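Shown here: the complex without one of its protein chains, the others still in place.
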Amino acid sequence: MKKRPPNGQNPRASNLNLTTHPYDIDAADSDKFHEECGVFGIIGSPDAAANTVLGLHALQHRGQEAAGIVTHDAGQFFSHRSLGHVGDNFNSEAVISSLPGDAALGHNRYATTGETVLRNVQPLFAELQSGGFAIGHNGNLTNAGTLRSQLVQRGCIFQSTMDSEVIIHLIATSTYHDLLDRMIDALRSVVGAYSLVAMTDDKLIGVRDPMGVRPLILGQLDGAPILTSETCALDIIGAEFVREIDPGEIIVCGHGGIDEIESINPFPAAAARPCIFEYVYFSRPDSITNDRSIYAVRKAIGTYLAQESAVAVDVVIPVPDSGTPAAMGYAEEAGVPFELGIIRNHYVGRTFIEPSQNIRNFGVKLKHNANRAEIEGRRVVLVDDSIVRGTTSKKIVQMVRDAGALEVHMRIASPPTANPCFYGIDTPSREELFAANFDLDAMAREIGVDSLAFISINGLYRAVGGADRDIGVPQFCDACFTGEYPVALVDLAQGRAPAQLSLLAEHT
Amino acid sequence: MKKRPPNGQNPRASNLNLTTHPYDIDAADSDKFHEECGVFGIIGSPDAAANTVLGLHALQHRGQEAAGIVTHDAGQFFSHRSLGHVGDNFNSEAVISSLPGDAALGHNRYATTGETVLRNVQPLFAELQSGGFAIGHNGNLTNAGTLRSQLVQRGCIFQSTMDSEVIIHLIATSTYHDLLDRMIDALRSVVGAYSLVAMTDDKLIGVRDPMGVRPLILGQLDGAPILTSETCALDIIGAEFVREIDPGEIIVCGHGGIDEIESINPFPAAAARPCIFEYVYFSRPDSITNDRSIYAVRKAIGTYLAQESAVAVDVVIPVPDSGTPAAMGYAEEAGVPFELGIIRNHYVGRTFIEPSQNIRNFGVKLKHNANRAEIEGRRVVLVDDSIVRGTTSKKIVQMVRDAGALEVHMRIASPPTANPCFYGIDTPSREELFAANFDLDAMAREIGVDSLAFISINGLYRAVGGADRDIGVPQFCDACFTGEYPVALVDLAQGRAPAQLSLLAEHT
Amino acid sequence: MKKRPPNGQNPRASNLNLTTHPYDIDAADSDKFHEECGVFGIIGSPDAAANTVLGLHALQHRGQEAAGIVTHDAGQFFSHRSLGHVGDNFNSEAVISSLPGDAALGHNRYATTGETVLRNVQPLFAELQSGGFAIGHNGNLTNAGTLRSQLVQRGCIFQSTMDSEVIIHLIATSTYHDLLDRMIDALRSVVGAYSLVAMTDDKLIGVRDPMGVRPLILGQLDGAPILTSETCALDIIGAEFVREIDPGEIIVCGHGGIDEIESINPFPAAAARPCIFEYVYFSRPDSITNDRSIYAVRKAIGTYLAQESAVAVDVVIPVPDSGTPAAMGYAEEAGVPFELGIIRNHYVGRTFIEPSQNIRNFGVKLKHNANRAEIEGRRVVLVDDSIVRGTTSKKIVQMVRDAGALEVHMRIASPPTANPCFYGIDTPSREELFAANFDLDAMAREIGVDSLAFISINGLYRAVGGADRDIGVPQFCDACFTGEYPVALVDLAQGRAPAQLSLLAEHT
Partner (left out) sequence: MKKRPPNGQNPRASNLNLTTHPYDIDAADSDKFHEECGVFGIIGSPDAAANTVLGLHALQHRGQEAAGIVTHDAGQFFSHRSLGHVGDNFNSEAVISSLPGDAALGHNRYATTGETVLRNVQPLFAELQSGGFAIGHNGNLTNAGTLRSQLVQRGCIFQSTMDSEVIIHLIATSTYHDLLDRMIDALRSVVGAYSLVAMTDDKLIGVRDPMGVRPLILGQLDGAPILTSETCALDIIGAEFVREIDPGEIIVCGHGGIDEIESINPFPAAAARPCIFEYVYFSRPDSITNDRSIYAVRKAIGTYLAQESAVAVDVVIPVPDSGTPAAMGYAEEAGVPFELGIIRNHYVGRTFIEPSQNIRNFGVKLKHNANRAEIEGRRVVLVDDSIVRGTTSKKIVQMVRDAGALEVHMRIASPPTANPCFYGIDTPSREELFAANFDLDAMAREIGVDSLAFISINGLYRAVGGADRDIGVPQFCDACFTGEYPVALVDLAQGRAPAQLSLLAEHT
């Protein structure tokens, strides 16, 4: 059992304050849920590393704290990892040429399990009996703590605090002979929501968890197979979308190219439950899922939102940038002018000193400014994609009132997020979730709006998939809204913290 | 006379490639004109440095390569300068507390005259006979080379390559006694477009050139006077806008506060010629000039643009973000749906390696992606604020065609920019300016659009100021469109390069 | 099997050239054998981390490329690792306070097995079933490759390329229950020359290999036990020397202090074979071994050297600094004046550009200069501790001749080093060893001296231990001189590279 040092301070936490959030999210965005990872793998491409860098750049929104790439060339593996953005750390000739070979696996991460020290930056690499093995992973294993404890008991030594390392040890200690059989054996022990991509010296292997909670798609560039999280990572390199990986599917790509990929379905059939929040916020608006652009879905959410809870105003104003498409759909449906009433400053630094004379709405103003000319003397409805803690919303409302709005209403393009996610999304605990602690009226009072409305869960389902939520077998994972967790929370049920596998306080 | 080393290489240039553009603008933005400077000064505020940091942060778009702040406290001056963004380099407790005092002067710069080595980061500081003197400057002196040569003749030693240093030497060697008289004496020798703010141990002094080409405004925070470039720098700290500085006005602020400022008009009266391009692109959309928001003016430009050159299309798509307001105005006037058909990636790195297999439109894709679902099978009109070299436009058009557009038209919210600016704006030489080398048809062919139109000069004047251009006494400086330069180009007329005052190749 | 990329280049090596030797040894010292590690552990001291930093600083000569410290406090372990010198990277308040607790284990390293990427910096840490376990190690396991291959076969995953990791996996997978039994079980599988110090949450454990090839001593500071490599690490913190750890001894220290330490001898008895080169070069002159200072031993070697091979000269000049004590002993015995005829520049940078006009003896002059006034017109004997490749000796001789010496003779305070070391010392391969490729006359000609002599092996033994070498059971390990390797070279016998356990080319 780990205890804190006697002085009541937790030096580990304080160390890590120095190092874990060097690329911290600014005030406004910090009040969002955070997707934790993006993956990109390619095999059989002469520019594997460069393409992977670009793919990770397109997926930067899925994980901004660290990135890593492993490549394979002629029997040897090569790796580069770095804290910070892909565009700042993987763009040099020197880095690209240090990553030779025609197969590459890359990963962006936002820290959840495992502090962001360099040894926790994925892809994870291990030299197994069968040879080198790299793995990158988007999601979370809900029984990682339980499995880890069993593995340590058997003599396994963990070097990171990432749940992905559990999978590697399960593969290494599997009694099967063939690597693929070992992987299947390992994955059968695992419970969780995950999309993973692995690389050996001749294969690129993708796996999506049995319910397909996290996304994973197949693309190709001149015949070279690509496994990645979103279509925008294909667009940037001019690659083609082929299809989504099915829930529970293992897909094996080799040097035979896109025409010789192999598909395996080793798990019992289960109803698909893809994450509905990908549509609300996580995915990039230009990504395409289910044949529709995320942008179009978000506009449709705005349309339904206007139908459900229109209010008499003079202008519809998005909270930029995530609220913009829904605000456009809302304005069109409501027949009210849409204006950019809040301007975003794209130069966002890290932490600013607050001047002592107490500037109103200090934090939010670092990134947003009211466009007074569009607000003054008008009744305003603000449209945002979601409210997490409510802190930023409150400041934005005040800023809009200070700019002279007569009335301020708020409409939210998702139902109240009253439940934490345990499937690879960084969410506050229930105690901090605004909607878990206040009812609608109290939320409106707290934020300071004249009215507040969220889209209904059925409205959201209709906008996303065209049909109401099937109460018996919901079409999506919507646990953050409904509290119905489709994948068992094994560690949590045993009293383990769901994502707490730290061992050594290290800072470099 | 400076000659290049015999091997034909210019080691100075190559040195400076290493150091002058560490924070380079990405592919798309590099095809814009660049405002070169933002200034922010405040006197009599207990949080002078912190407020100046925030003001510079709000003005980051006016100069992204370097920033500096000088403060004054109890008879001593304090300074911090840094390459890079304000939010990355001036946000620490350590930096703020190293800048004590209730008066501060800050400056953002984009490099034009003078390489961006640290000694060229403004504000410039000198210890004059009268005491310390700091100066920050937005604009360009068109007779700096001539003056500098005369000053060197008289024994003055220049330590930077900035034209602002000319002003300091003129002040230092003026035969007047009082500092203000010396300043006026100095400014009477100077020709150019400039807004400058100076700080002594008890005053903050603003000057706008006789024609008021570059902007300068007066604000106040709890009575403390502020001199800055745009209103958005007031908004971020909750300060109030007071008025614009008049062309040719010198304004002297002291510890008496906003009620005791002094105004001097030492120059012969001249018709005002503020830069019209501030409305088109330079200023932030939430800044307010002449009682109208820049955003509203840009929408109005879009309206006139639609009136002048509407075309039958299915969708209006802005080139983000600078073309968005004009596109909204255009769409509304033309009655065509407005859609975000191009999505911007906000994580922009520096230089990427281009993979060898020749990705189509590589550079532009680092920042933009087509939102295919809104483009495919439609006739599209793209709206942008300006075209400089045409290189980015061409790539964006191709990207939109690749996404399946049936037709691609382009409408530009400014007249063709056929002439370089010598008044503090970074523009390419005439040889590189698209509109200086092609007629409209040839431009359309080069860019690859089905039709191309620019707003007329009168349309622009009407959108900005409500009236047609007065041919005799134009209301604005529009030299980049018309080639009529209101401020004499003294150095240029004498065969001097207008902004070439380098002396020593230095890199640190 | 690892193959190189097809283009014939080894990108891994080229990567690592950039990163593995940032603190490279300068020209002169690079022609020495290099001790690879220093260890320092303490338990029960209120300033455990600070004392360990100082201890490592005193041991800096034993490993200059990287250092690491792990501490233990209240059930949790804390770690800091860094490339570079202890005095540059562990001296800040921030680092010390990030390493709380009263037990600490530190390690300096010079890279041999394992590239110096940060994950290869010791101490190694693992969370075993029994709790946290840290280990630091001086020496080399000669069967590490064989053991590692067996462990990977059983599913163990290695995260570093250090041979010490083999020991951790052996402990983790041992079938014994108690940690100490597991350690003994593990060490019985291991062959090699090693002194290791391990730390658990309540113990500090030292082990010296059965022949005691590498040094390990016990000290105490106010009752807190210390395990370290040399007495100079005790001196710097004012600690007392207690005794040497016996060959094959395991010593267990706890919070009971120096009076309650436990000693275990789990290995079959073996004749001690401590490394004789520690006396010649590795240890600091102020360290004390066997009750004599290393300095005194080196002077004695000089004395015997003069007896064996005196030559008629005017002055004795040491090659500084390692040849100085032997030169003093030689001069005294020979009755010839001792002068500092070569002056050392203590400011040594990394790599210098060689000017093209071919400066004579460029490399050596960066660090040494002839003191011409003491050399010109004289017959000189230079005394050095050892010759490895001969390259530096040749340049020094030439520099001394250029300064006007009439004759130059050289005397070496060790026998010819004709054999590589596999026991934790960085030595060139036999192909590069001067004495393995030339006989004495050829060496003299190659170096350019008028005469050359090495001390005899018996002379060295007498100076160090008072008696001739016992041919049947030599008192020391002298394999580098004699080629008689006391510890079996297991991996080498099986055709494995003795210290080649790399897996992944990584650079951060």
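As written, the chain order gives the labels A, B and C, with residue 1 at the start of each chain.
Assume contacts are C-beta pairs under 8 Å (C-beta built on N, C-alpha and C of every residue); 3 or more make two chains touch, one makes a residue touch a chain.
This is a predicted model, so every value here is computed, not measured.
Asker: What shown chains come into contact with the chain that's not displayed?
Answerer: Displayed chains contacted by the hidden chain, ordered by label: B, C.
Asker: Going by the contact rule already stated, which one of C:373, C:467 or C:493 would touch the omitted chain in the full complex?
Answerer: C:373
Asker: With respect to the chain omitted from the figure, which of C:69, C:288, C:315 or C:334 is a touching residue?
Answerer: C:288
Asker: Would you write out the residues of chain C that touch the absent chain, in ascending order?
Answerer: 46-47, 50-51, 53-54, 57-58, 60-61, 64, 85-88, 91-93, 96, 222, 232, 235-238, 284-286, 288, 292-293, 295-296, 321, 324-325, 328, 338, 340, 343, 345-357, 359-360, 365-366, 369-374
Asker: Counting contacts across the full complex, list the positions on chain B that touch the omitted chain.
Answerer: Contact residues on chain B toward the absent chain are 1-6, 11-12, 14-15, 18, 70, 73-82, 94, 97-98, 100-101, 118-119, 125-129, 132, 152-160, 168-169, 172-174, 503-508.
Following the convention adopted for this analysis, only the chains that are shown with their structure count from here on.
Asker: Per-chain Cα mean versus the mean over all protein Cα atoms: which chain has them closest together?
Answerer: Centre-most chain by C-alpha means: A.
Asker: Through what angle, between 0 and 180°, must chain A be rotated so its C-alpha atoms fit those of chain B, rounded to a multiple of 5?
Answerer: About 180 degrees of rotation relates the two copies.
Asker: Could you work out how far the Cα centre of chain A sits from that of chain B, in whole Å?
Answerer: The mean C-alpha positions of chain A and chain B differ by 37 Å.
Asker: Taking the mean of the C-alpha atoms as each chain's centre, how many Å separate chain B from chain C?
Answerer: Distance between chain centres, rounded to whole Å: 60 Å.
Asker: Spell out, as numbers or ranges, the residues of chain A touching 2 or more other chains.
Answerer: none
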